[in-house]
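Up next is chain A:
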Amino acid sequence: MALLEVEDLRIAFGSSTVVDGVSFHVDESQVVSLVGESGCGKSVTSLAIMGLLPKLRKSGRGGGAAVSGRAVFDGVDLFGLSADQMRRRRGADLAMVFQDPLSSLNPVVPIGRQITEVLERHRGLRGEAARKEAENLLDRVGIPDPRRRLGEYPHQLSGGMRQRVLIAIAVACAPRLLIADEPTTALDVTIQAQILELLKDLVDAEGTALLMITHDLGVVAGMCNVVNVLYSGRVVESSSASRLFAEPTHPYTVGLLGSIPRLDLPIHEPLKPIRGSIADVIRWGDGCAFAPRCDLVGAECVAGEPMLKGEAHAHRCVKAEEIA
Partner candidate 1 sequence: ACSSERGGEDLNETKPFIFGSPGDPASMDPVFASDGETFRVTRQVFDTLLDHDGTEIVPGLAETWEQNPEGTEWTFNLREGVTFHDGTELNAEAVCQNFDRWHNFTGGYQSPNYTYYYSSFFGGFAENDPEMGIEAESIYAGCEADGLTATISLTEYTANFPGAFTMATTGIVSPASLEQITDDEVVTADDPLPQYTQEAGVLAGTGPYELTEWDHGAQSVTLERYDDFWGETANVKTLIFNTISDENARRQALEAGDIQGYDLVAPADVQPLLDAGFQVPERDVFNILYMAYQQQTAPLDDHDVRAALSHAIDRQRIVDSVLPPGGEVASQFIPPTIDGWSEEVTTYDYDPELATQMLADAGQEDLSIEVCYPTDVTRPYMPAPKDIFDIIAADLEAVGVTVEATPISWVDYIPATRSGDCPMYLLGWTGDFTDAYNFLGTWFSTETTEWGFDEPEIFDGLAAAAAEPDPEVRTQMWADLNVTIMDQLPGLPISSSPPSIAFAANVEPMEVSPLTQEDFSELSFASE
Partner candidate 2 sequence: MTEDLTADTATAPLLAIEDLEVHFPIRRGIAIERTVGHVRAVDGVSLSIGAGDTYGLVGESGCGKTTLGRAVLRIEEPTAGKIRLGDVEVTSLRSEPLRRFRSKMQMVFQDPLGSLNPRHNVEMLLAEPLKVHGVGSKTERNKLATETLDAVGLPSSVLDRYPHEFSGGQRQRLGIARALMLRPDLIVCDEPVSALDVSIQAQVMNLLDELQDEFGLTYLVIAHDLAVVRHLSDQVGVMYLGKLVEEADSEAIYEHPRHPYTKALLSAVPQPDPEIEANRERIILKGDLPSPANPPSGCRFRTRCPWAQDICAEEEPVWREAATGHKVACHFDL
């Protein structure tokens, strides 16, 4: 059984629906990715699972998000839990690593405190015990001289170290599912490599399931078992990583792959970009949202909502055969 089963997730801010029926699942010890370009709804999806989206007020004002669908974690629908129950799970069963390591750490609280507070909350560790454990954690994520670091503030650390601290916090209570939202985008390649390595090791060692959110297909290829490609709030293609890279079936996936300059291809061969920009969309209800940018677009593309087809390798394109 899947550890996390997201079904028909819909998220709307006011009148704009930014996630529109997303379903996917994460099995135990699996690394699953959500990939797509900026604004396609990756972060919002992860935040919804964590219960971190701003709540919708009764008045409908204040910019809250309307979330519907189900996110079954370990047999329990997370959306059905009370705020308090959810708070007890966050940080313990489900943990998250955010994109920007500087802004994600509290600038006026020593990092030691930021680690021990989660140990205190979920593992009941206090005082010296908590400090010892925090030190262990820093050591585990590869921060040298952890004792000294505990008393330092985020601005005294480099970007890579901050991200390590965030990871330490996330894995402090040995969560069963770790969600990483673009954990390396803000970092240099060499540091990115360090962090990805670290994540991989942690996941392997603990058997933690990882939901990896990224826009970098390279990262996906290096880390993930299963890939879900999102476009304009929907999954357009979903399959195991090996199959997806070998035979992409959705024009969007194809386009993405064609846009990336690769080290293994001859230089100066022009890239094959997708035309237009992500602003050029139509509503999914009216047809394929990708249609305005698609080279293969035809009348059938705007004949109504395309369905997700296929089991192991699902795609949402009426012209999938043409690509294959």
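To be clear about the criterion, contacts are C-beta pairs under 8 Å (C-beta built on N, C-alpha and C of every residue); 3 or more make two chains touch, one makes a residue touch a chain; residues count from 1.
How these were chosen: all candidates are chains of the complex that A comes from, given by their letters.
These numbers come from a predicted model, not from an experiment.
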item	value
Selected neighbour of chain A [touch, this complex] from 1 or 2	2
Residue numbers on chain A that touch candidate 2, as the complex places them	37-38, 158-161, 188-194, 196-197, 215-222, 241-242, 245, 255-264, 267-268, 270-275, 277-279
